Every structure is written in structure tokens, then in C-alpha cells.
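Structure record follows, encoded as C-alpha cells.
One chain of protein is taken out of this complex; the other chains stay put.
Labels A and B are assigned to the chains in the order they are written; within every chain, residues are numbered from 1.
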Amino acid sequence: MEPLARAAVRRAILVGGVVGAATVYMCMVGLVGAFAARPLIAGVGGEGPGIVTLGLVMLAAVPFLAGMTVASRLRSATTNASGALAVGCAALSGLVGGVLLAAFTLIANAVPLNGVFIPVTPTLVDILTFEQGPVVGPILLTIVATVAGAIGGAIQLLDSRDRRAILSGIGIVLLLALLKPIVDPILAGLELDAVRDFLFSAGGLSQAAAALTLALVVGLSWAWGRPAAPLRDRMRSMPAEHRRRVGLALAAIGIAALLILPQISTGFVSLVLVNVGFYLMLALGLNIVVGYAGLLDLGYVAFYAVGAYTMAILISPSSSLDGPITALVGPEWAFWLAIPIVMLVTALVGILIGAPVLRLRGDYLAIVTLGFGEIARILFGSDALRNWVGGPNGVVGLPNLHLPVLGELTGPGEYFYPVMAFAAFAAFVAWRLSNSRTGRAWNALREDESVAQATGVNTTNYKLLAFALGGTLGGLSGALFAVQLRTVFPGSFLLIVSITVLAIIILGGMGTIRGVIVGALILVGLPDALREFGEYRFLVYGAALVAMMILRPEGLFPSKTRRAELHEDVDVDDRPQLAASGEATA
Amino acid sequence: MTAPVTTPAQPDGEEPDAQQGMILEVRGLTKRFDGLVANKDIDFDIPRRSIVSIIGPNGAGKTTLFNQISGFFEPTEGTIVFDGIPLGGLAPHDVVELGMARTYQNIRLFQNMTVIGNVLVGHHVRMKSQWWQAILGLRSVREEEERSRAYALELLDMVSLSRRYAEDLAKNLPYGDQRRLEIARALASGPKLLLLDEPTAGMNPMETRQMTDLIAKLRRELGLTILLIEHDMKVVMGVSERITVLDYGEKIAEGTPQEIRTNPKVIEAYLGKQATA
Partner (left out) sequence: MLKRPERLTLLGVVLWALRIGIVAGVVVGAWATLSSGGLSGGTWITLLTAGLSQGAIYALIALGYTLVYGVLLMINFAHGEVFMLGAFSGMFVANALLSADGFLVTYPLLGLLGVFAAAMLTSMLVALVLERVAYRPLRRAPRLVPLITAIGASLFLQYTAFGMFGSRTRRYPPVELLSGRVDIFGFSFQRIEIITIVAALVLMALLFYFVERTRTGRAMRAVSEDKDVAALMGINVDRTIVITFAIGGLLAGAAGVLYSLLFNRVDFGMGILPGIKAFTAAVLGGIGSVTGAVVGGILIGILENVGPSLLLFGLGVPSPNQLRDVVAFSVLVLVLIFRPTGLFGRKENV
């Protein structure tokens, strides 16, 4: 065998090892078991959940993706291997992974592992063997893994247009199936029962709907990618002004849809969105501290807590101060009058936290702020301060939020609106700040603190400003959280909240608002929508943080600056089109 | 060039010191770092609108002197008076506001910000928009941004940096252009005194000549006083009116280029005792 093939085979085996380890890990940690009960496409392979369950799809995704990477490496411009070799190696990696997984299945069948590894139950073995027993099952498993790898490799053989079409198709079908708990209630609310029946059945996407969606998306994507696609070319050649108007129109439609969403779906959907809203505000606030000013704050939850407790103490009649604001203006206005006070208090806390840490650099700053956050959490829940903040029981009895004309709000469906409004306000504030003199000063401070100072930026003040403003947004979120829940108790303000908010920013791309929104939707919305996720969401957060840092540290939607900070870039002189482009946009 | 520059405020309504037209007066300046004496008892003056160079072998303490003058280090001993105002206790950004700006030996641009972004940060001290005004989107903020951008582009013109590069990231610029950008950034704060730390380092003869022309132009057209640290003797001799020589942290000579060229102590410092023996 020639050296290229030999190296490729060796690599494929190595990747197969990783596939095996990853899939076995997924089984041992319980991901497969937990999600095997969720059917994606109903009825494929028999009654009940069938085989196209989320659990099995997750398992199959691993050799599939591995096959894709193996093949893409071999088919790159520098290593122009034959298609056969590419697919062969992809299949090989699937095979090796499958063998490892099958071996694990056999062991799990023979030895009772669930004394140590709780999720490794006979049920899991049944899932892995497709209920075909310990002989046929593992063989079937290996075959599935190999085929998945081969398909992944084969996809790389297509040209990029076809590949994109197929991947989009599969992706959209899976997404649609995953989001059934969201889409279904919406359709029910809109009374589109016929559509509902067509789309979903027996817990998952119906086979017909899956096939139709696949065909549609693949077809559309393929058509869009055609060399002479009239619609796409017309869209791309539209002048900027025109394009902006189309963009605005689409955004308006999107916002309108968002606004009627709670009316047409269940409380569950609204609750998910409300939770996303809280985290979105937190992330926007932390984005100012971390993303704009470059101050890694791991204790951000403290602002959330201070905002919530301040609001609670001010407006709850059963608080330590007997809810002075409520006593003053009644429950209708209590929240609104208390808000500026909450903002002021959290801004002050921001300055108090920021002042002692001004001289600290990156990792030490992070740890100190973590310390602050933890001190806050413990103090809020302690007996020592029980008389002021209620100890482990917290503060209860907050009145409901009242809107001026519309009256009292009850239930997440109604709270949705003020939460979204505040989140939009936070996004607006963040956006305005980022494009201003202040935002530039923060960027400079983040880039090179000494030089920023020597260029005229009062870095002390701007750091304090970042903490104060970022903290205020966090406090606002906390205040809303308190009012929506009508109680505040210390268990809500754990370190994990700070880390989740950080993960949102990292995933989405520090420094952009769009990125933060996407991050919040993925890391908070998705796990909330998929109930089986439960505590596994934190597993995903952790893995996402590590993966992002290694693969794409600038996040999914980075700002130009961020991407530049973490990657090499192209010299201006090497870009001929710049020389010919004429005047720069000033 | 019309610039939306507010004249630097004079505290207590003092008049700028017109005594001998000195824009900078340094007396007895000493800087110690844990036993190492980087600058020792240095006295020197810079007349307004002059171009002065500081030269000396490597390690002579030139950059430390810059750092003290620009407010980066607190002097261990000695005083610095800039434009009649003593600088003791002022933070670096305050010094910029008073009218001093600098560039760096190894270029320290905000690499991942755009070219125009860098210049705008330089202009930060002369702008007035506050964070809350930005949030409210007041017209004054918008107008100030527009004015500042226009000014920044004019500054790019002044340093012969093509406007085409305005939205490119600073780190993608060729070396010579990066140096010029650093100067544009320094100019954006409307300084009276410009400190340039080895502005021609790493440049070929043509670029060097362009830089010297630029330095002369800045003094001529903007009325700036310029203090240079330089190693390239042709530049030093060609553009400076006065030269101060440092060695081992002390001032060993001062005078016109002609005087310095023939000063035996200077020659000895650069070439060693044998050269003059």
C-alpha cells in the first residue's frame, strides 16, 4: 500500500478509536438512554419510539461526522486522494468505532455495570442491540456505524452545492422533529389541526412529513445554489438600500410573529421564552463587561442576586422593610418606582466590585470576581443576614407586575411581554454603547490597557463604568426574575448561572448582540424546550466551552474585531480588489 | 486644517509659560527600579516649536525618560513641567489631555481595531460624548461622531496614509503604514508636544526620508514641538535642532548637531574609549 493510503488508514483507525470512545462515553453518561425515549421520526422500525430516536441519532451522528472529517481531510486540495480511498477510510473509522461500541455492548450485557455506571442498564443494552439480542445486535450496531461513516464520507464526495443541500435537508428535518414541543402547541393555538396531524404523530415527526420536508429543503437549497439562479442573483445584486429595506421588513415580520407567539401557544412555550429573556439580559450585561471591556467576570450572578433581592425587599410587604415602595404607591406602581432604585443599587455594587480589582489582570480578575459572587451567594442565604434578606427561605410575597393600562400580569404568557421589552431595551443600550466613543474606549482598553491609558483613555473610569453598566443590566434581569417568580430565594443564584451566561457569550461570539441572542436560544432555549435534557444541559455547556475554545474561539457570530483577535488575517497589500475599489467608505 | 479640537484647558487660568519659550522643563529627573538607576539626575529643556532628539547607546535610558515625561512612570526624584504645569501625580491620560502624545518603539497600535478606529481613540480626549448621551442617541453625539470621523480622515491624509485603508484592521497594514498610523493616532489628540520613539526603526532609506519629511511637515504646518528618540544618525543630524545625548542613564552632552557630532564624550560613548584615545 502506498504511503498515503497507509497514513490515511492509520488515521482512520485513530479517528475510529475516538468515535468508539465518544459513543461509549455517551452511553455511560446516560445521554443515549435518556434520549432514546424521544422519537424523532415516528414509527420507523416498528411500534413505539422506533429507531429514529434522538438517542440513536446522536449515536449515529458521531461516526457520520467522523466520516465526514476523515473524508474531507483526504479530499482537500493538498491531499487529493481518490474517492474510493476517502469513503473507504471514512467507513473504516465508522467500523472501528462500531466495533468498540459493540464490544462495550457485549460487556454491558455480560457484566452488571450499573452498580458503578448507573445508566448502563439492560434497557440500554436493548437499545444498542436494537432488541435483537446479544449476537445479532452488536453486529447490527457495527454495520450501522460503518454505514454512517461511509455515508458521511460519501457526502464529502459531492460538490459543495449538493452537499450543502443534503446536509441542510437532514438538519432541518432533525430540527423540526426536535422542536415538536414548541411547534405543536403553536399549531394547536392557531387551530391548524390538519397540519398538526400531518406533521406529527406518535410523538415524533411523521414519516410523510419527514420525507416531504427533506425533499423541499434539499430541492430549495439545491435550486438556490445553482450557477444561474435568477432569484438569488436578483437578491444579491440589489442595492444596499433596497436590501436593508427587505431586511427590515423581514425583521418586522419576525418581531410580529414573536409578539403573538404567547397568544397562540401554551404557557410552556412562554415560560421557555421568558427564561431565555432573563438569560439574554444577563448575557447582554456581561457582554459589556467581558465582551466590550475585556474584564472576565465570573461572579456576575451577584448582580442578578442584588437586583432580585433589592426589588423583593422594596416591594414585598413581607420583606424585612415591609415593602416600603408598595406601601408608598400601591402594588400597581411598586415595580416601576422600584426599578430606578434597583438600577442605582446595582450600579453602586458594580463600582464597589470593580474598584478593588482595577489592577488585576485576566485570570486573577476572574477568580476574584468568582470569589465575590460566591461570597454574595453565601451571605444571601446565611442565618447571619436572615433578618434582612430572609436566609434560606428568601423573600416571598412580591406583588404581581402591573402594566399601566392593561392591569395585573399573571402567568408566563403575559410576563413574556415586559421581559422581551426589557431585553430589547438592554440590547438597544448595548448596541448604542458599542458604536460610541465609550465603546471605542472599552475596545482600546481591552486591546492594550497601558497604551489606551497613554492615548488618553481614563482606564480606571471606563473599567468602573463597564462594571456599573453591565451590572445594572444584570440587576434589571434579576428584578424581573423576582417579580415573575414572586419570590426570591438564594438557591437561584449559584455559580452555574455565571458560567451559563459566560457560555452564552462565548458560544454566540463576544461583542455582538446577534451572537448573544443566538447563544441564549441555543444554550437556554433548546434545553428548556427538550425536557429530557435536564441536568445534561450542563454537560453540553462544558463541552461547548471546551469545543469553542479549541475550534472557534471567536464564537458563532463574532464581531470583526473578535475574529481578528484570534486568527491570522490577510494583508491589505495582498488583496488586489482593494487597490481597484476606489474610495473607501468613510 | 480645521479640527474640532478644543484648546487644552489650563487649570486655574494660568498662562502658558512664556519664559524662554520652553514647552518642557525637566529638572533632576531620576528613576530607580529596585536598585537599577535607569535615569540619573537629568536636566533638560525643550523650546517651543523645536525639534529635539535624544540619542545614546542601547540601554542608555531613553525610553525610560520618555515614559517619565509622558506620565507613565512616576519619577523617583525630579520635576517635569509641561507648558507651565507640573506633571507630578498626573495620570497618563491627564498628560494627554494637557497636550502631549507619543508613539512607541515597537509599534503598539490597537491591532484588532480598524485604522480609523485607532485614530478615533486618539481623538478620545477631545471628544465630549458621554455614555448616556450615546444611549439616548442625541444629535450632538451624532454630529460629533461625524466631525471626528472627518477629522480622522484628514489626519490620515496628513500622514500620507491612504483613505482606502480606513476600515481595514490595523494589524493588516504594512509596517511603514503602521508607523504612520501610530503618528496619526497621536496627532488626533491635538498635542502641543509629540514624542516619537524611534520612528524610523526598521525602515528603508526611502521610507526614512518620507518620515523625516513628515516630521518637518508636522512642525511646519501644525506648530508642534517634537521630541525624538532616534538611532539613525542621518535622521538625527538632518532634522533636529538640538540633540541631547544619554549614556548609562545620565545626560552626557547637549547641543546642536554640529556640536554633538564632534563631541568627544559622545563619540566615546558610542564607540568606546579606544576610539578617542
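Rule of thumb we're sticking to: contacts are C-beta pairs under 8 Å (C-beta built on N, C-alpha and C of every residue); 3 or more make two chains touch, one makes a residue touch a chain.
Keep in mind that this is a model prediction, so the values were computed, not measured.
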Of A:V15, A:L31 or A:L199, the one touching the omitted chain in the full complex: A:L31
Residue of A:A84, A:V116 or A:V405 in touch with the missing chain, whole complex considered: A:V116
Of A:L445, A:L502 or A:A564, the one touching the omitted chain in the full complex: A:L502
Touch criterion as defined above, residue of A:G133, A:G362, A:G407 or A:G491 at the omitted chain: A:G362
Chain A, residues in touch with the chain not shown (by the definition above): 25, 28-31, 116-119, 296, 298, 355-364, 366-368, 370-372, 374-375, 378-379, 381-384, 386, 450, 460, 495-496, 499, 502-503, 506, 535-536, 538-539, 541-546, 548-550, 553, 565-566
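Criterion: only the chains that are shown with their structure count from here on.
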Chain centre separation (chain A, chain B; CA means) in Å: 47
Footprint of chain A on chain B - complex, ascending: 70-72, 91-93, 96-97, 101-102, 104, 108, 110-114, 116-117, 120-122, 124-125, 127, 129-131, 134-135, 137, 141, 144-145, 149-150, 153, 163-169, 171-174, 185-186, 189
Chain A to chain B touching residues, read off their complex: 428-429, 432-433, 435-441, 443-444, 447-448, 450-460, 465, 469, 560-562, 564-565, 569-573, 578-579, 581-586
